[in-house]
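In what follows, a structure is listed as structure tokens, so that the remarks can point back to it.
Only one protein chain is missing from this complex, and each of the others stays in its spot.
So, subunit A:
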Amino acid sequence: MNVVTQIATKPVAAARVGIGGPVGSGKTALVERLIPALQARGIDIAVITNDLVTAEDAERIRRSGLIDPERVSAVEAGACPHTVIREDPTLNIEAADALERRFPGVELILIESGGDNLASTFSRDLTDFWLFVIDVAGGDDIPRKRGPGPIRCDVLIINKTDLAPHVGVDLGRMHAEALTVRANRPVLLTNCRRGEGIDAVVAMIEKDVLFRA
């Protein structure tokens, strides 16, 4: 077998996309929206949740009916949600490797972190691309605080946009400030409850992670 044939026939590892952010910002809701949207585009996916105290997020996704429950793995975070995705992502890497072995055609693995603070980032050994989810109700000053999470992620997502007028947030200004502190790197707006803005997130994953036109 020549080199070209070897490369052509070698199974391609699944892309790994991290989803981090504070507790309650909408990470699980985003995963629940992304699953059917990605599946509708024919993308073979699996999910890993990093549960802080309970298996709540994993169970929620397993029971959602959106995905085969066998394709959802839970990793306990040992009271350190940032450790499991940053300093020591080994358990997540093993969980992702196990999903790839069990489902050889899987193309994309979503890795949802446990809720953490704005300093939480993903190891590049674990993910190829990562999203950081904040929400308007958490305060419009979050981008200005310049935490490593909102600054260094590949895409910052501002969720719960529908709540902006109810919590006194100027969404336009928050969006503009987020773009400024990120030097105009991507900032997307979503309302996961209604599915608004999800298409843009999926389009970005397709283009920048899966390299589909």
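Assume contacts are C-beta pairs under 8 Å (C-beta built on N, C-alpha and C of every residue); 3 or more make two chains touch, one makes a residue touch a chain; residues count from 1.
Basically, contacts and distances are computed from a predicted model.
Undergrad: Have a look at "Ferredoxin", "Putative cytochrome P450 124", "Lactose transport system permease protein LacF" or "Urease accessory protein UreF" and point out the UniProt protein name belonging to the hidden chain.
TA: Options "Ferredoxin", "Putative cytochrome P450 124", "Lactose transport system permease protein LacF" or "Urease accessory protein UreF" narrow down to "Urease accessory protein UreF" for the missing chain.
Undergrad: Give the residue, chosen from A:Cys80, A:Leu171 or A:Val202, that touches the chain omitted from the document.
TA: Final answer for the missing-chain contact: A:Cys80.
Undergrad: Which listed residue (A:Asp97, A:Asp141 or A:Asp199) would be found touching the missing chain in the intact complex?
TA: A:Asp97
Undergrad: When the complex is taken as a whole, what residues of subunit A touch the one chain not shown?
TA: Within subunit A, the residues touching the omitted chain are 52-54, 75-80, 83-84, 87-91, 93-94, 97, 101.
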